[in-house]
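Input: one structure, supplied below.
Note that this complex is displayed minus one protein chain, with the remaining chains in position.
== chain A ==
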Amino acid sequence: MDLSAINPVILVASLMVASTPILLAAIGELVVEKSGVLNLGVEGMMITGAICGFAIAVETGSPTLGFIAAALGGALLSLIFGVLTQVLLSNQVATGLALTLFGLGISALLGQGYIGIKPPATPRIDLGPLSDLPVVGRILFSHDLMVYVSLALVAGVWAFLRYTRGGLILRAVGESHDAAHALGYKVILIRLAAIAFGGACAGLGGAYLSLVRVPQWTEGMTAGAGWIALAIVVFAGWRAWGVLLGAYLFGGVTVLQLNLQAAGMAIPVEVLSMSPYLITILVLVIMSADRRRAAMGAPASLGRVFHASS
């Protein structure tokens, strides 16, 4: 065993990169669920975002355009779900699962011509002297733009839900759509907007995988990341900072266990392999152990069908 081979600074920096796709998808899903909609199609929206972003980045040579396309692609796909569940009142669970299957299929179709191609590199942001600071520079100031965007999104969602009138309305819709409707808020429109936001975030998360983290296109490359994002929203008690903690924990333990294995740590590999799932769930459950607060987190109308006449 040679633990000195693990450089903690590089470890933290790579855990931030490893966690970003899940974080982006989870923060989007948080907003969707706060509006009272359960969209199980995160995996499908992520993989669609992954191929949309990849294809556009390759065609135009610009990763930025790729990310924009990924957000649009994810949002577009999520709106199919939105129209089906909000306007046509289909079952949210079944429609969400169908969306995942659809997303996996259509991404494989779109991706036919993109297997084995390398995307244009996403540059790291040059923050000048800040990046040269010891330790902190490598951890905080030498990432690509999307890492900062994901962190800004978490802060933005937190502030929006907590301090703004819009956030209050969104939460009201999620808690009691009938009351919100009676007050004159457009429940369906608000939910459609939330769903589109969730889809855009999931799309960004997928594109981060295909453009930065892996970077290449392979069918089924999200390999379950969307489901992890869904679980993290629940275990984080529908709180934005909880989602950040959950995603970084999951990504962090995943990276750490691979590093420990590479360093020849004398812990059984089976234990190391399941540790990301176990530790993330454990920590988040302990954090939301206060039952009253946890109960407040779950939107009361989550997954319920809304129709103005009922």
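Of note:
Going forward, a contact is a pair of C-beta atoms (placed from the backbone, for glycine too) under 8 Å apart; a residue touches a chain by one contact, two chains touch by 3 or more; residues count from 1.
By our rule, contacts and distances are computed from a predicted model.
The unshown chain of the complex is recorded in UniProt as "Nucleoside-binding protein", chosen from "Biotin carboxyl carrier protein of acetyl-CoA carboxylase", "Cytochrome aa3 subunit 2", "Nucleoside-binding protein" or "DNA polymerase-3 subunit epsilon".
Within the complete assembly, A:L258 is the residue of A:L258, A:I281 or A:L302 that touches the hidden chain.
Checked against the full complex, the candidates A:V157, A:M221 or A:V283 give a single residue touching the omitted chain, namely A:M221. Which of A:P21, A:P63 or A:G246 touches the hidden chain is settled by the complete complex: it is A:P21. Touch with the hidden chain on the side of chain A covers residues 5-7, 10-11, 14, 18, 21, 108, 111-112, 115-118, 209, 213-216, 218-225, 254-255, 258-259, 261-264, 266, 268-270, 273.
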